[in-house]
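Just one protein chain is left out here, and the rest sit where they should.
Think of it as A, B and C in the order they're written, each chain with its own count starting at 1.
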Amino acid sequence: MTSYFAGIDIGSTMTKVVILKDGILTFVIGPTGPEQRRLANKVMEEALKKAHLPFSEIQYIVSTGYGRINVPFSDRQMTEITCHAKGVSYLIPEARTIIDIGGQDSKGIKIDRTGKVLDFVMNDKCAAGSGRFIEVIADTLGISLKEVGELSLQSHHPAKISNICTIWAQQEVAASLAQGVPLPDLLAGVHSSLAERIGRMVSRLKIEKEIVVTGGGGKNRGLLQALSEVLGERLIVPEEPLITGALGAALIAREIVEGAKKNKIVLKTKERQLEEVEIL
Amino acid sequence: MKIDEVFSMIENQFNQYGSRARQLREEGRKVMGYVCSFVPLEMITASGAIPFRVRGNIQEPITLGDTLLETIVCPYYRSCFDLSIKGRYEFLSGMVIPHACDSMVRSYSVWTYSLPYSYFHFVNVPTVCEESSFEFFEEELKNFKRSLERFMGKSIEEEDLLKAIQLYNQNREKIRALYELRKSDPPLLSGTELMMTLTVGSGLPVDESNEWFDRVIKAVKGRSASPLSKGPRILIDGACIDHIELVKLVEELGGNVVADTICNGTRDSFPKTEESGDPIRALSRRYLDKLNCPKTYRANKAGTFEGDVANRFGDIGAYAKEFRVDGAILYVYKYCDPFGFEVPARKAYYQSIHVPMLHLEDTYSAGNLGQLRTRIQAFLEMIGGLEEKEV
Amino acid sequence: MSEQQKEAKPKKRMTATKAAASIGPLVKEFITETLKARAEGKQKLAYTFIVCHHEEILRAMDVIPIWTENFAGVCGAKRDAERFLQRAESLGLSRSLCTYALCGIGFDQWREELGEMPPDSPWGGMARPDFMISSGQILCDPRSKWYQASQQFMPDVPIYNIDLPYPLFQRDQDHREVWGYYHKYIVKQLRGLVAFVEEQTKKKMDYDRLRELVDLSDRTWNLIDETYRLRKAVPCPMGTGDAMNTMVPICFMMATQRAYDFFVELKKELEEKIARGEGEVENEKYRLMWGGGLPAWYALNDFNYFNSKGASFPVETTYRMVAPLHEMDIPETKDPIEHLAWRWLGYWTFWYDKARKRPDSEPDVERLINWIEEYKIDGIVMHEAFSCRTWHVGLIWQLHQLGKIYKPIPLLVAGKDGKKEVVMKELPSLILESDIIDITSYSEVDTRNKIDAFIETLESYRLNRAY
Partner (left out) sequence: MKEERGIFLGIDIGSYSSKGVCLNHHDSLASFDCLSRGDFKATAEKIKEELLLRSGRREREISWTVATGFGAQLVAYAKEIKTDIICLAKGVASIFPFVRTVVDIGDLYTKIVRIDGGGGIHNFLLSGKCAGGSGRILLVMAKVLQIQVEEIGELSLRSKKRVDFHTGCAVFSESEAISRIAEGEKKEDLLAGLHRALAAQIHSLMERVGIEKEIALVGGGARDVGLVQAFQEVSGYDVVVPPQPHMVAALGAALLARENDSRGQGSK
C-alpha cells in the first residue's frame, strides 16, 4: 500500500500544502485571509484534487505556521522552525543556516546534516523586521509584490530610509516618491533597510554555509541581493521557497508514522473530513 | 487535606496575593515589604515585623507607574512599582530595598517619596565579595538592625535573630524537599504548582509558610501519578520570576520544568545560614557569599574563561545533573543589567556542559507571551524527539 | 524609531570658547599615546572608568589609563559605533544594556579575534590593556560587569574591581551616622587597588608623589569649580555644548598639570569674555539648565540648534564632577588614600544636608533648585538615554518633585470668563529621548520639532509673566 502524508503551513499571508508520496507529489499555495479555517480546507481540497486523491488516503497530517492551531484536520502541530529545517535539509542537504523571511516574522535557523535544529533566532514584535514591511511599502507605491524585486535591481543610488517603523517608513517613502526619488531607488533602499535588520538578527547565530533563504522573502530578488551584500555570503534559494515549511511538515508526518510503526504504536488521527466554515 | 484541596487553596492565595498580610495588618501587626533576595528576612522577622515580598503582575499593564518612573527601568520592577503606587500594597508599613541593580538603586528616591509608607530602608550590599566587604556588610546589617529597632520600638536580641535564622533554615529545607519531588520523571510536582506554592509562601509569615510547605509536601507525596506526562526536563535560569506564565507555557507545550536558578527559587532558597556563632556575621556570609547572583562580582581565580564560568555558574551544572535536565531556558528581562551582561558567558557555559539553552528576552507583559510561545515550542521540538510523545 | 545609519560625518560643531575647540585634538592625542605606549611596551596600560577617584593612584604608579567610556563616546561622536554595537548584539547582549559597554565589548571581541585593530578603528582604536580596573560602585552595574564580559575574549588580562559605595540619601538618617564604616571600606578598597597595581607593575607606590598628585587634583578641582561659576554671568560666556568638551580634562586628565593649566586658560578666557559682555549666543533670550542625562554624542549639534534660538546653557548637572572642597564637611587627614575616600564621600553626599533642610527636597532636586536660582534658569532640558539607568532613572520624578516644592512662576492667562488672571506654573521642562551612542534611537526631525515647541513654550512664559 502506498502511503501519503501531508503538511500544511498556514502563514500570515499564504497557506501552503504539500502532499508527499516518496517525494513531493503535489503542492498548492493559496492566500491566507481572515478565514484561516476555511482556507485551510480549501487549499487542502485543491491539493487533493490536483493529486487525484481522496482525503482518506492521507495517513498523517502535520500543520505548521502562524495559524497551525486553526487546522481542523491536523493530527499534530509543529512550529515553522522545525518544519523549515526538515524541509530545507531534504531539498538542500548541505544547508547549515536557514533564513526564513515570512509575512509575520523572520527567523534564522541553524541546522545540522540531518535537518535537526541546533539554534534559532526570530523577530516578531515589530513588522519592520518581516516581509510585511515590503508588502506595506509595495502597497503604498502601488506596485505588486512580484515586481518589487526586479524593479529594485535597476537602482543605481539606493535611497536611505531613515525610519524603522513600517508605518513611518511608508510615510517617508510616499513623501520621497512625491519629491521625485525614482521608484527603483526607493525599493532598493527599503530592501537594504530590511536586509540590515535581518542581517543583524541572524548574526546572533554563528552563520555557517550553505545559507538558504526560504519564505516569501526568497522570491524577492532585490531583497536577496541586499541580504547577500549585508552578510557577504552567497545565498541559495530553493526552487519554490514558499513551501519548505509545508514540505517539512509532511516529512515530519512521515517520520512520525514510521517511528510509530517501528515502536508498534497506534497513532491517533483526526477525522478526514473537510468542513465548511464561514466567518465574517 | 486532599491534594486537590491543598492546591485549590494555594491557587486561591496565589490569586489573592497579600490577603493574609492585609489581615495581619488589620490585627495590628506590621508588614514590611521587600524586593529581591538580598534583604535579610531573618532581621525583619526578628524585629517582629512580617516580611512580604512585593510582586508585580504580568497581566496588568503598567500605567500609573510610568508617570513617575522611566520605562528604561526593568519591566518587572516597574510593575512592582506600578502596583505599589496604585495602592495594591497599602497594608505595608514600610519597604526595604537592597542594592541589587541600577533599577533598584536609581529609583529608590522615587519609591520613598511617592509611597505612603512610614518606613523605608536601603540595604547597601557590596558589589564584591572580599574580607573587607564582609566587614562592611556586617556594619550595614547592624545599621539595618538599629533602624528596624527604632521603627519597631523594640530591640532585636541575639536569640530573636537566632530563632529567625532557624525558622528560615527550616523554610529552606522544606523548599529543598519540594524540589526533591521534581526528580522523578515525569515530576510528581509540576513547575506551575511549585512556583505558586513558593510565591504564596513569600507573602506569609515564615511559620505559616512552613506549615503550608508541609501540607503541600505531604499531599504531593501521597500522589499516585504525576500531573504531567513525560517530556523534556527544563531548567529555568534567570532573575526575579514572580509570575507563573512562563512555566505554565512551557508545561502547556509539553516540557516539564524541574529546576531553576531564579531569585524566587533556588537562588534564594537553597543556601542556608550558619546557626552557630555571631548571627550578624552569619547573615553577612549567607547573603553576600552564598547567594549566587550576577550582581556580586567574583574575581576570576581560574585565570581562564572556562574555569571562571565553571566557578561562577557551577550551580547550574550541578542542578542540571541532579534534576536530569534536558534543556535550559535563560529568561532575562529587557533592561536588566546584572543578568544581561552575562548572557554570552552563560551561553558558553551551557555549551560546555552540553545542555541546550534558549535565551528569551522578555518585557514582563502578557501581550508578549504569545511571542515566546513559538520560540519555546520550537525549542522543545529541538531538544525532544518526535516519536516518544505519541501514545 | 528613526535610523541614521552610517551617517556622513557630522558637521563640525561650533564652540563658544577656544578652550573647548582645543579638546578634539587633545583626545586624539591621548588615545594615540596609549597606542604608542602599547607598541613600546614600557608602561602598563589599564582599562578603567571615570568618577572613581583613583586617577591619582594610577598616575603616581605611571600607569596609563585607557578610558573605555571615552573611546565609546568617540565612536558615538564619529557616528561609528553601530558596527561594534552589532558585534556585541551578535554575542547575545541586548541593546537595552549600556551601549558604551556594548561598544567596548564589541570592539574588544573584534580586536581579540583579529589579533589587531579592527579595520578603520576610530582614532586608531583602543589598545589592548595589561589589566582592567572596573568599579563596583553603587552607581552603575555595567561598570562592574563590562570588563568581566570583555574578559571572555582576553582571559589573560586580570581585573581588579574596586567597590566604592556611598550612603544613599535617607530622609531620616544623617549620613554621618554611617559614613565611618563606608570610609573604612573604601580606604581598604583603594589600598587593595594600590597593592594590585604594585603587583602588576612590579613597582612600589611612592606615597610622596601620590600626595602631590592628590594635592594637584584638589587644586584643579577647586579651580574647575571657580571657572564654572563664572558661567553665572549674563549673558553666559560658555554653555553646556562646550562643557561637553571641557569635561575631558575633568574626567580623563585629573591629577595632571595639563588639566590644571587647561582650566587656568579657560578661566582667563571666560573672564575676558565676561568683561567684553560676550555671551555664548549673541542675543541671549533664555537660560536653560541641562538638568540630567548624558548627551547624545552624535548629536551635539543640537546645542547649537538651541543656541540659534537664543537659548544658552549656563549650567549642567552632567560631568560637573566637582564640588568646592572647602564647602564639603569632611575630616582632615594627611594620608592621601584616606583623603581620596573622604573626598569621594563628600562629593556624593554634598547636597544631603541642604536637601534635608528643605521639606520634601532630595539631593538631586535640591541641586536643581540651587542652580536654578544661582544661574537664573528659565527652563530645564533633560536627556533620557535608554541604555543607561545610572544617570537616566529618576529624571521624570525629579521634575515632578521640583514642580511640587519649588516656587512656581506667576503667569497671566485668559481665564474661564475671558478675563486675564494670574496662575502659578512650574518651570518649563523638556525631556529628549534617545541614547548616548546608539544613533538608531535618535531622530533629528523629532528632536528639532520638540526643541521648537519648547522654545515656543519658553516664549509664552516670557511674554505672559505676571510679575
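Convention: a contact is a pair of C-beta atoms (placed from the backbone, for glycine too) under 8 Å apart; a residue touches a chain by one contact, two chains touch by 3 or more.
Every value quoted in this text rests on a predicted model; they were computed, and no experiment measured them.
Asks: Among the chains you can see, which ones touch the chain that has been omitted?
Replies: A, B, C
Asks: Which of B:Gly87, B:Gly314 or B:Gly367 touches the chain that is not shown?
Replies: Answering carefully, the residue with contact to the hidden chain is B:Gly367.
Asks: Specify the residue from the set A:Lys49, A:Lys125, A:Lys206 or A:Lys261 that touches the hidden chain.
Replies: Within the whole complex, the residue contacting the unshown chain is A:Lys125.
Asks: Check the options A:Leu177, A:Leu235, A:Ala260 or A:Leu274 and report the residue that touches the missing chain.
Replies: A:Leu177
Asks: Just one of C:Gly180, C:Gly277 or C:Gly403 touches the chain that is missing; which is it?
Replies: C:Gly403
Asks: Can you list, in ascending order, the chain B residues touching the missing chain?
Replies: Missing-chain contacts on chain B: residues 61-64, 66-67, 365-367.
Asks: So that we can see where the missing chain sits, which residues of chain A does it touch?
Replies: 12, 33-37, 66-67, 70, 104, 125-127, 132, 136, 140, 165-168, 171, 174-175, 177-179, 279-280
Asks: Spell out the interface residues on chain C facing the chain that's missing from view.
Replies: Answer for chain C: residues 1-2, 396, 400, 403, 411-416, 418, 423, 425-426, 428-429, 431, 433, 441, 443, 446, 449-450, 452-454, 456-457, 460-461, 463-464 touch the chain left out.
Rule of thumb we're sticking to: only the chains that are shown with their structure count from here on.
Asks: Which contact partners do chain A and chain B have in common?
Replies: Joint contacts, listed by label: C.
Asks: Could you state the distance in Å from the CA-based centre of chain A to that of chain B?
Replies: 40
Asks: Taking each chain's centre as its mean C-alpha position, how far apart are chain A and chain C in Å?
Replies: That gives a centre separation of 48 Å.
Asks: Taking each chain's centre as its mean C-alpha position, how far apart are chain B and chain C in Å?
Replies: 35
Asks: Return the residues of chain C touching two or more other chains; collapse runs of consecutive numbers into ranges.
Replies: 91-92
Asks: Got the chain A residues that touch at least 2 other chains?
Replies: none
Asks: If we count contacts the way the header does, which residues on chain B are in touch with chain C in the complex?
Replies: It is residues 67-70, 72-73, 99, 101-103, 105-110, 112-114, 120-122, 124, 126-128, 130, 132-133, 135-136, 139-140, 143, 147, 294-295, 297, 299-300, 303-305, 308, 332, 334-335, 337-338, 340-345, 347-348, 359, 361 of chain B that touch chain C.
Asks: For the complex, which residues does chain A have touching chain B?
Replies: So the residues of chain A in touch with chain B come to 78-82, 116-118, 120, 122, 124-125, 252, 255-256, 259-260, 263, 265, 267-268.
Asks: Provide the residue numbers of chain C that touch chain B in the complex, in ascending order.
Replies: My answer: residues 91-94, 96-98, 101, 134, 136-142, 144-146, 148-149, 151-152, 155-156, 158-159, 161, 163, 165, 167-171, 173, 177-178, 181-182, 184-185, 188-189, 192, 360, 362, 364, 384, 386-390, 392-397, 400-401.
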